[in-house]
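Just one protein chain is left out here, and the rest sit where they should.
== subunit A ==
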Amino acid sequence: MKRYLKVYRYLLKINFAKLVIYRTNFVSSLVSSLVWGIFIIVQMLLLTSRSTQIFGWTKNELLLLTGVFSVGVGLFHIFLTPNFENIAALVNFGRLDAWLLKPIDSQFLTSFMYVNFGAVTRLVAAMAFTIYILVQIQFKLTWVSSGVFLLFFGAGLLLIYSVWMSVVTLLIWVPRLSNIVEFMFSIMGMARFPREMFQRYSQVVLYILFPLTFVIVSPTKVLLAKATLFDAIGLFLLTTLFFIGSRKFWQFAMKYYTSASS
């Protein structure tokens, strides 16, 4: 574990150096990331502007859900997105060979090699917005509530990572399916809405998206002191299952990696 933390520290340094080299790209990322973050928040502000309740959630509760989602997605885009975006090219051009030869876990390297510091604006804006909403709803900050929230939030992030990892592993067999990353972005966007929304309109959609409905909703419910046993068990059980599943699936997929083009 210590060795992996040390490796990650070096990876952060390398990525930071790259950021300094490609400055225009970095500024573009900062701006576009911020605009997208603001869009998500304004969208919810607009939808809740004339209603007191939607799907049984009050306006502030929905805004808090949006804030927590934006924080989660901000972190995801900084640490994970650039890596998932890269997997198709890694497999397609056979570059994964070089990574498999390194004395380090291939899933770790595939998941954490790149960092996109450009998405930091979105994270900062999302955190500021979430804190503002927490003040609005007069949230009482205690060690216990913060700790439980962080535990749920961490589990939510691990769950979304595992779902992504399971899906992008398919690229080992179909490396030309580069669209899958875009597809997953849309799927992930569903996590910013309450479970009740899917429940009301389509049971089929609900079943398909079931794991995602825990990622952000459960931690947000902790902040609102509304988390039920179902939210807790659902989140931790799904996280465990998906994490183990994604790990096994990656190891299985490695047996079929054909090292194309190299």
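Here is the rule we go by: a residue touches a chain if its C-beta (ideal position, glycine included) is under 8 Å from a C-beta of that chain, and two chains touch if they have at least 3 such contacts; residues count from 1.
We take it that contacts and distances are computed from a predicted model.
**Q** Assign the chain not included in the display its UniProt protein name, restricting the answer to "Acyl-CoA dehydrogenase family protein", "ABC transporter permease protein", "3-isopropylmalate dehydratase" or "Acetyl-coenzyme A carboxylase carboxyl transferase subunit beta".
**A** This omitted chain is identified in its UniProt record as "ABC transporter permease protein".
**Q** Of the listed residues A:Val42, A:Ala89 or A:Ala225, which contacts the missing chain in the full complex?
**A** Going through A:Val42, A:Ala89 or A:Ala225 one by one, A:Val42 is the residue touching the chain not shown.
**Q** Write down which of A:Lys140, A:Arg176 or A:Lys255 is the residue touching the left-out chain.
**A** A:Arg176
**Q** Mind listing the subunit A residues that contact the chain we can't see here?
**A** Missing-chain contacts on subunit A: residues 24-25, 28-29, 31-32, 35-36, 39, 42-43, 46-47, 50-51, 54-55, 174, 176-180, 182-183, 186-187, 189-190, 193, 197-198, 200-202, 205.
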